[in-house]
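Note that one protein chain is taken out, while the other chains of the complex remain in position.
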Amino acid sequence: MNPPNTDLTERSHLALEDAILQGALKRATDTFIERRRDAVATVPDWEGLRTRARQVKEHTINHLDYYLEQLVEKVTTLGGQVYWAHTGDDVNRYIIELARARGVKSVVKAKSMTTEEIELNHALEAAGVRPIETDLGEYIIQLAHEKPSHIIVPAIHKTREQISDLFEEKLKAGRPRGVSEITAMARARLRDEFLSAGMGITGANFAIAETGTIVLVENEGNIRLSTQVPKIHVAVVGIEKVIPRFEDLSVFLRLLPRSGTGQKLTAYTSFLNGPRVEDVFALDENPHAAGDGNGQRATEQRGSTQQPHEFHLILMDNGRTNILADKQMRESLYCIRCGACLNVCPVYQKIGGQAYGWIYPGPIGAIISPQLQGLEKAAELPFASSLCGACRDACPVAINIPDLLLALRSKVREERGGKLSESLGIRGLSMVGRHPLLFRMAGKIARGLAGLLAKDGRIQSVPLSPLNKWTRYRDLPAPSGGSFAKWWKDQGADD
Amino acid sequence: MVSTLRRLGVEVVYNEAQTCCGQPAFNSGYRKEARALAEHFVNVFERERADFIVAPSGSCTAMVRNFYGELFHGKGDEQRRRALERVRLRLREFSEFIVKELKVEDVGARFAGRVTYHDACHLLRELNIAEEPRRLIRAVRDVEFVEMEAPDTCCGFGGTFSVKYGEISSAILDEKLARLSRSGVEYVIANDSSCLMQIAGGLSRAGSAIKTMHLAELLAQQ
Partner (left out) sequence: MTKTSRAASQTQVLDDVRRALGHSNTIKPVPLEPFVEPPSEEDAATLVERFIEEAVSLGCKVYRVDHAGAVGPCVAGICTKAGVDKVVVSGAALLAKLGLSTQLEKHQLATSCVAEFRETDKEHLVTHLAARMVGVTAVDAAIAETGSLLLTSDEDQALLVSLLPPIHIAVLKVSQIRQSLTTVIEKLNSERMGHDGRRRSATLISGPSRTSDVELTLSIGVHGPKELHVIILAG
């Protein structure tokens, strides 16, 4: 649990000191990296797929208005209802009103970063509607009142012992011993919830403009249950999730599972095409119905009971149009939330998800959190990177994350300046760097000072200086000999 | 580096007016200051009549090759962009120059030691240079070259990141040091002074016997 009012340095420190978390992060990231590598090897032209995926995303995002309008039209034709939400509060308000109008007491939820972004659960609880997370990892952290530490495996920071303790305390049905009993206990408890919930809420991995189809991937089956059992299905979807055509799925469905978990396909891939037809007619009489619901009577068809009676698609902005407006930062919206960048990031591998302070961790979090939350809250994140570029290599849509981090750093400096010692230092470098003689003199002075501090060829401490942050953890080499320029001059034209 | 190049028959000149490519400023978000340094760099090297400009640093080469363009993207910058192109076309990283331009892998070096190679991030991912340094190392007489686990993972330096987030940087470094110690080598070679400073700093603090060596240093051994 993050203590309030901490900064990234403090939160990272806590993470680095947490031996259990360190072990869990190492195991998780090593495993996902290996599985991803094996899965990528099963695709003959992985680079070709990535290129195509990025091309599709770029095209879609650059014409987002067109594709969103097409999506909405198709979903509405299928009998779904669409709400365009400007903010997260709008989403929460819509869902609460819908729940109240239908007498919904409990809601089963699939894992959705989007709903965590807007704190939907909190809003539902405040309104007297009980939200139940059904993905096992999310269920665990919901019981523990914690935030997720990884996009794919949110409770990876907890041991099975900790989880058994948690279940014993909260579920009061005995203490499960071992992973299978934990799973079995969750299955039984949640099965009852699925069967009695009045509403299922999910996000979406993809929303197809051409057909109005919502696509969701999962391994547990909780999404299938949440979308097929309760009478109402609500999908909360960021506006950037739309892709143009159904056939584009053959590219994205080969990239997403392999990148996220190293699977060719997850256990279940759901393609949802709206609610039952005959019930769309019934909605005309309903006060919360879409304004332009079908006026015609549905023909007397006995249809599938597979689909819920109502389907509501909530398209959410919540700051995404601000990202869209910046031509360079726009590619942040290509993200398909696979989690591959987290696993390969040397910083994430050490500090885990909670240290990032918000919902989206890792390299993609370092880019979108400052943009969605605002620089006041997340200005540090873009600087907490060594810019190694491993994230860009792993990203299935080839987002140029390091470049975006650099762009954000520049933005932060422009809008908020930097620490005095740093900005003075950089300005000093810039000034001296334009005058070669000054530059060499500065170098000579620095080497001289360093020589004073050195012992046995190394410097272990540089008191009263930001360099002390280096020497706290590492030695500095003592300068040996002079500068290259001096060496060059000394050997003259003799060679 | 100079002695190796001369040994290969290259005439080397050093322009004393050069200072810094500006990467520390750019990476910390100070674009104005970075641009000032970049302008100086381009001015100095544009006037050079040499056929090639060789840099013993992947990150400096990457800065000029991949990022200077962003600093000169304004409307009044056409002349500067042309000058930059003239510099960029001739700029080479050290190992790239020897293997791709001189078409040489054996530079006549000899070094008896068990060594491994660390891929500096900018060299690997910004410049796509991975094979050239390895070929050069393998061609050194008497050398025993061993690949360590995950040589392409970051050492944790990242410029000011190493100081701003020193604890994280150090934790990342610890992973690298653990892999190094498991590799059983005596020397770790890299083609970037920053990485070497980071790794050497950690090895020294840990009291390790493993030593660092810049690729240029290794190739100069006889």
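Note that the chains are named A and B in the order they appear, and that numbering of residues resets to 1 at the start of each chain.
Basically, a contact is a pair of C-beta atoms (placed from the backbone, for glycine too) under 8 Å apart; a residue touches a chain by one contact, two chains touch by 3 or more.
Computed from a predicted structure; not experimentally measured.
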| item | value |
| --- | --- |
| For the chain not depicted, the shown chains it touches | A |
| Of A:Asp7, A:Glu47 or A:Glu97, the one touching the omitted chain in the full complex | A:Glu97 |
| Omitted-chain contact residue, chosen from A:Ala19, A:Ala325, A:Leu420 or A:Leu452 | A:Ala325 |
| Omitted-chain contact residue, chosen from A:Gly88, A:Gly137, A:Pro363 or A:Gly433 | A:Gly137 |
| Contacting the left-out chain in the complete assembly, out of A:Gly274, A:Gly339, A:Pro382 or A:Pro396 | A:Gly274 |
| Interface with the unshown chain - residue positions in chain A | 24, 27-28, 31, 52, 55-56, 59, 62-66, 68-69, 78, 82-86, 90, 93-94, 97, 134-137, 140, 153-156, 158-160, 163, 179-180, 182-183, 186-187, 190-191, 194-195, 211-213, 219-222, 224-225, 228-229, 231, 239, 244-251, 253-254, 261, 263-274, 277, 288, 291, 301-307, 315, 317, 321-322, 324-325 |
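We take it that only the chains that are shown with their structure count from here on.
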| item | value |
| --- | --- |
| Centroid spacing, where centroids are CA-atom means, of chain A and chain B in whole angstrom | 33 |
| Contact set on chain B toward chain A in their complex | 2, 6, 14, 16-20, 22, 24-34, 36-37, 39-40, 67, 121-122, 124-126, 153-154, 156-173, 175, 197-198, 200-202, 204-205 |
| Residues of chain A defined as touching chain B within the complex | 8-9, 12-13, 16, 346-347, 349-351, 383-390, 392-393, 406, 409-414, 418, 422-423, 426-427, 429-430, 432-436, 439, 458, 460, 466-467, 469-470, 472-477, 484-485, 488-489, 495 |
